[in-house]
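Starting off with a structure, shown below.
Let's turn to chain A:
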Amino acid sequence: MESPLIQLENITKSFGGVKALKGVSLTIQPGEIHCLAGENGCGKSTLIKVMSGVHTPDHGQIFINGKKYKHLSPLEAIKEGIQVIYQDFSIFPNLTVAENIALGSELSAKRKVVSWPNMRRIAKEALSKINVDLELNEKVENLSVADKQLIAISRALMQKAKLIVMDEPTTALTHKEVDALFKVINGLKQDGISVLFVSHKLEEIFAISERITILRNGSNVISEQAKNMDTEKLVYHMTGRKLQDKYYDVDVKNKVPILRTDKFGLDHSFENVSIEIYPGEIVGLTGLLGSGRTELAESLFGLLPATSGRVFINSKEIKIDSVQKAVKEKIVYVPEDRLTEGLFLEQSIERNIIASTVVSLLTKLKMLNQDKINQSVENWIDKLGVVTHSSKLPVKALSGGNQQKVVLAKWLSSNPNILILNGPTVGVDIGAKEDIHNIIKDLAKDGLGVLLISDDLTELRQNCNRVLVMNKGRISGEVRGRDFNQKTWSELQEA
Partner candidate 1 sequence: MLNIPKPNPGPLEPGQRKQLILPILNKDGNLTRLFFIMMFVFILMGSISPSTFLSLDSFISMAYQFPVFGILSIAMMITMVSGGIDLSIVSIANLTSILAAGIMVKFLPPDASLMTSILIIAGAVACSVIMGLLCGLVNGIAVSLIGIPPILVTLGTMQLFMGIAIVITKGQAIVGLPMLFSDIGNGSLGIIPFPLIMFIICIILAYILLNKRAFGLKLQLVGTNPVASKYSGISNSVVLLKTYAFSGLFASIAGLLIIASTNSAKADFGTSYILQTILVAVMGGVNVKGGFGKISGVVMAVLTLQFLSTGLNALHVGNFFKDFIWGIALLLVMVINEVSNRIKEKKLVKQN
Partner candidate 2 sequence: GNNGEEQVTGEEKDGDGKYKIATVVKLTGVAWFDRLEEGIEKFGEDTGHETFMQGPQKADAALQVQIIEDLIAQKVDAITVVPFSAEALEPVLKKARDKGIVVITHEADGMKNTDFNIEAFDNYEYGAFLMDNLAEAMGEEGEYMTTVGSLTTQSHIQWEEGGYKRQLEKYPNMKAVARKLETNDDLKTASEKFRETIKAYPNLKGFQGSSGNDAAGAALAVEEMGLNGKVSVVGTSVPSVSKQYLESGAMSQIGFWDPADAGYVMNKLAEMVLDGKKEEIKEGADLGVPGYENIKVVDGKYIFGSAWVGVGKENASDYNF
């Protein structure tokens, strides 16, 4: 058969202590729609950044069109016709829609001067490909997440590419938009352009891909024709376990809700949210990126004080207008983005863990009590099984899972009553993921109320007794955890 378009041979890459890739290989043929699958944090995005020149691998080789690259630079990758839709979009918030879409192609066209009408023309054309319509002169920072993602997509489609890499391009999109995208992808195939498609949504994977490569924990598991694959195989290879469902159930009869909201709302973000969480419950919350889940969580945590509705804690009305207030009411929040919101990366594990409880670790003279601190830190490192040599190491030296455990420790050490988790296992390896799920369940069994925000279907089904689906800032549906699946999700989504 013809020579491969791109070939990666046992690539390794580590960040601080995190071994993101441990000798991964990947081959993409011209004109093939190749799917890269794997659990959160298994290294997909890292692999992509390696082939687009963003990361230089520690070891391993890169061949593009038969040419070997030692230090591939983003520019070279682009010249070789590799276009990437990054998971984080990598767009310019300070520039207009038109520019974000057209600037790249203008650049590779070696333009010295830019013509705005021309850029608008290009942008319009690009957007029409996936038939969306946006105000071209709007600054991107004012757009919704979905719009941002659409811009990232059309930017990539604009370029004369040989390979378009799509790293979870549909996380914020509705079905209509996804279908439009798939049409485009098939169109690309006709023109002999290859596509590397990354997604967590199994039906998307099967709908589009010819070949599927699966990573687990930064290593290859299998690369197989799509037709020889089925959901079961796929899940097995991704997780390394048979898909034997274990569920989490609790009985909330004759209990008072530990948290109850009534017509809870925040201008521009969500409205009319009335939910209750009973002690011992793990309530799942999901929805598209940009659906307002995070805003809801952050309102409950006092970061974005709500503008309407009421909150009851143990049926006592409370006004949560600041984080300090929320913490006082023993509500804690593990944010979505560990690296920027959850951790002080350059600071030590110890400091990260005591960040929010330090005031309870002082001597009579109000000095830091190093003994108490060591005790508490060691205790939590122990309980959560954080794998490290010393608590004095900067937390950025830890693996994703252990980093997440540190964030958990920070809040659990303040022994809360209500625990809000936003994507607690994103970028966490399977072992750690298991641990974290167990920790959460044990906490719930001890009478905590847990609100678990996640995109991970299996995670929600296996750990929540109830799942709420959110859409456009409203709760659009609710379902028992064990009944939650792809189908119910999309039904509730559209509901």
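The definition used in the following text is that a contact is a pair of C-beta atoms (placed from the backbone, for glycine too) under 8 Å apart; a residue touches a chain by one contact, two chains touch by 3 or more; residues count from 1.
As a selection rule, all candidates are chains of the complex that A comes from, given by their letters.
Owing to the predicted nature of the structure, the values given are computational and were not obtained by experimental measurement.
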item	value
In-complex contact of chain A, chosen from 1 or 2	1
Interfacial residue positions of chain A with respect to candidate 1 in the complex	12, 14, 16-17, 58-59, 303, 322-324, 326-327, 333, 335, 340-347, 351, 354-356, 358-359, 362, 366-368, 382-385, 387-390, 392-394, 396-397, 410, 415, 431, 435, 438-439, 442-443, 446
